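Right, one structure below, let's go through it.
The other protein chains are all here in position, but one chain of the complex has been omitted.
Each chain gets a letter, A and B, in the order it is written, and its residues are counted from 1.
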Amino acid sequence: MGEVILTMDSIDKTFPGVHALDHVNFELRRGEVHALMGENGAGKSTLMKVLTGIYTKDSGTITFEGKEVEYHNTREAQDAGIVIVHQELNMVGDLTVAQNIFIGREFRKGIMIDDRKMIRESKKLFDELHIDIDPRARMSDLTVGKQQMCEIAKAISHKAKIIIFDEPSAALTEKEIEDLFTIIRGLRAQNLGIIYISHRMDEIKVITDRVTVMRDGTYVGTLITNDCTKEDIINMMVGRVIYEEPKTHSMVPDDAPVVLKVEHLNAGKMVQDVSFELRKGEILGFSGLMGAGRTETARALFGADPRQSGDIYINGRKVTINSPEDAVKNGIGYLSEDRKRFGIVVQKTITENSTLSTLKEYMAGLFINKKAEKTVTEQYIRELDTKTPGADQLVVNLSGGNQQKVVIAKWLVRNCDILIFDEPTRGIDVGAKNEIYKLMNRLAAEGKSIIMISSEMTEILRMSDRIIVMCEGKKTGEIPIEQATQEAIMDKATRDIG
Amino acid sequence: MAKKKTIFSQEVIVAFVLIALYLIFRTISSDFGKYTTFLSMMDISYYYVLMAIGVAFPLITGGVDLSIGTGMICYALAGGFLIRNYNCPTGLAILVSIMFGVVIGLFNGVLISVLGLPPFLATLCNCMITRGLGSVVTGSFAVPWPTAKQANGWFHAIFKITTADKTKIPLGLVWIFLLMLLMQFILAHTRFGRYTIAIGSNKEAAVLSGINVKFYHVMVYMVSGLFAGLASIAYAAVIKTVQPGTGAGMELDAIGGAIVGGVSASGGYGTIYGTVIGAYVIIFLKQGLPYIGFNANMQQIITGLVLIGAVCIDIIKRKVIV
Partner (left out) sequence: METIKNNPIIKKLGFNRIILFIILLLMYGVFSVIIPGFASKARLMSILNYVYFLGFLALGVTFVIATGGIDFSIGPVMFCCALMAGYSLNTFGMPVIVSLLLTIAIGVCFGCFNGFLVAFVGVPPFIVSMATMNIAKGLGSVFTKTQSVSWPQSNDPSGNGWFRNLVKVNGIPTGLIALAIAAIVLYIVMNNTRAGRFILCLGSNKEAVRLSGVDVRKWQMLAYVICGTMAGIAAIFFVSAYTTVQPGLGDTYNNEAIASCVMGGTSMGGGLASIGGTLIGVFVISLLQEGIMAMRMTKEVQMIITGLIVIVFVYADVSARRRRN
């Protein structure tokens, strides 16, 4: 490890309603691979976005190569030598590999782009990295892994001094990960500073020199990788005070019937052979890290995305679900993780949103019975304690928690027996959170069955009667609440490679 | 979305379709094979093909330019008006026509790229505005350009020359061919072309790569306007008297040609040589159908259906391969 190349000191950043970074410190040396770890929402990505100029910090200082710096966009950061390899690939699929690597800074001969030189240079880059990719191939024809390699090549071609890898291995096969590590070691040998964001504990042990852990937007600590164990890191990641007691035993009676049975569900790469059962009155927690395939499982089950295979049984009867329409007919409701895009119609009123999936029941002949509609909406506004001046309020004017209640109301009006809650408390303040928890418990007690997808460990432990853990599109564990601990779940969620 | 360069690429298939169409029409109608028929078909083809080459660029960015048809008429009216009423030298009038096209293109580009209007809507408005402008400038009177025999009618020779033994040669084909090569080169080998594809394929990624997307997006519509300007000269050379209020619907044939020639309606892919071949398929249909006994107006219906067919093929292709 060389001298310090980057220091981030006391970085603070607040978004409306969220204190995303609370005086976070971070340090990177030349020739070091530095892991940045933390649960989802711990603030890792935000910190990196502040570094690369996507966000502006509220306070704190960034010192790069001994000078205080502040970038206003990724281009400035790139030019200075700080490059990020994104988790979501930023590629122009219709252009070739070489064209993508040099996009925005093409070599030229007069007015003509010198494609030959770009291909030559790309080839050189790939040779350096010992990767076998044809620079002339169309980007969208490559596998995700190969595209990732191209991103890395692009980063290196910027004469980078610092390269940030944001969960680079999420979409890679084992062989590709090994190749990636070879590349990273090569870069380290060239004295570059490397920031490595990942959830996979074993990768961290293999490739990194130091680990910095973040939690809830704060800096927890930095460890030398060789001097610590996996357990040390997990403890630092989850070590928050749990202000709510976790559930100690399942609330589901032993003789509760199975209402939903999913067998060998397959849908793309993110859902591979997932099977599970859901019982009446049960809250089934789905835990796992970002990109584990939980949302994809829910969407495939709900008919929102096509699935390749898999059988679904409701109350023992096999059903066909090919569209959300079928799912709703079979009494399944889905509360999306992305409320704005998939949950609510923001420009419409609470009433209009509440009866969206049940409008047929509020018809008087050809016309909508607006009175009945309003009555039922007001009933749920009271029941869920939605804070609004009235049922005619546009949903766009409500807070996140209240918007969530509107979506819940939509499914309660529909009287669904099976509810899928995908990150039900994301972006919601603590008070509203507790209300939603209470509501879920009440629904379960009333005999509804709930699948709850959550990335928050405390939420999973507090709410679930049983926990299913997913990792990389596969179900990796099923834990009864009596045996569930944060460590046990984290262990299944960060499965070892190779 | 593997668009492999096999012999079955859309461009090649369309080229075969073009040849097949020609042979079919020729077999059925003896008149179709005559040299004069060929000459008049080429005459008419120039302005359609020029518009098609221009509009290929907005289409590749995932947009569209609906103002090229009425625009072309408007620019031709403006140029002809200068010659007739102000004795303006033909060269200058041609330049004005072309620049007029570029200016309208710039206007389109600013509305779409800077102000964020949907492309079809912004260009639809300019379709109306150019149609109105053409009439207002000329006082709603038809405007003749100088004929080939007049001294200032030299521009006809750009498109068609008559040799000493009275044979007419469609010289315009040569220009079309050269322009096709030039624009294909620009699309494939310059930054402008590359960023045109990038905007259509993944605009967000293009922005993040530090490309001045707004600038290039405006340029795309200026190219489309420029070619509508060029088309106006070809139009004036063939039609001789330009009528205000016409031109609506001509953009469809140009856009249809580009899409038939393999330009993706959702953006990100297209070639200029494909566009030119596609445009000729449409022109053969337009001009050839009457020869084999169809009502001349059938071609409007057929080009409409061909356009929808071509887009459906594009959609299905993407769905199957994804």
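Worth a mention:
As a convention for this text, contacts are C-beta pairs under 8 Å (C-beta built on N, C-alpha and C of every residue); 3 or more make two chains touch, one makes a residue touch a chain.
Computed from a prediction, not measured in an experiment: that's the story for all the values here.
Remark: the omitted chain is touched by one listed residue; of A:Gly343, A:Gly401 or A:Pro424 this is A:Gly343. Only one residue in the set A:Val328, A:Ile350 or A:Ile481 touches the chain that does not appear here, and it is A:Val328. When you scan B:Gly33, B:Gly132, B:Gly153 or B:Pro290 for touch with the missing chain, the hit is B:Gly132. Considering A:Ser157, A:Ser357 or A:Thr458, the position touching the chain not shown turns out to be A:Ser357 (whole complex).
Touching residues on subunit B toward the chain that is not drawn are 64, 66, 111, 115-118, 120-122, 124-129, 131-136, 140, 244-245, 248-249, 251-252, 255, 265-266, 295, 297-305, 307-308, 311-312, 315.
Taking the complete complex into account, residues 302, 304, 323-325, 327-329, 334, 336, 341-348, 352, 356-357, 359-360, 363, 366-368, 370, 396, 410, 414 of subunit A touch the chain not shown.
By our rule, only the chains that are shown with their structure count from here on.
For the pair subunit A and subunit B, the distance between mean C-alpha positions equals 47 Å.
Contact residues of subunit B toward subunit A in the complex are 1-3, 185, 189-191, 194, 197-198, 200-202, 204-206, 208-211, 268-269.
The touching residues of subunit A, counted against subunit B in their complex, run 73-75, 78, 90-95, 99, 103-106, 108, 111-113, 115, 138, 140-141.
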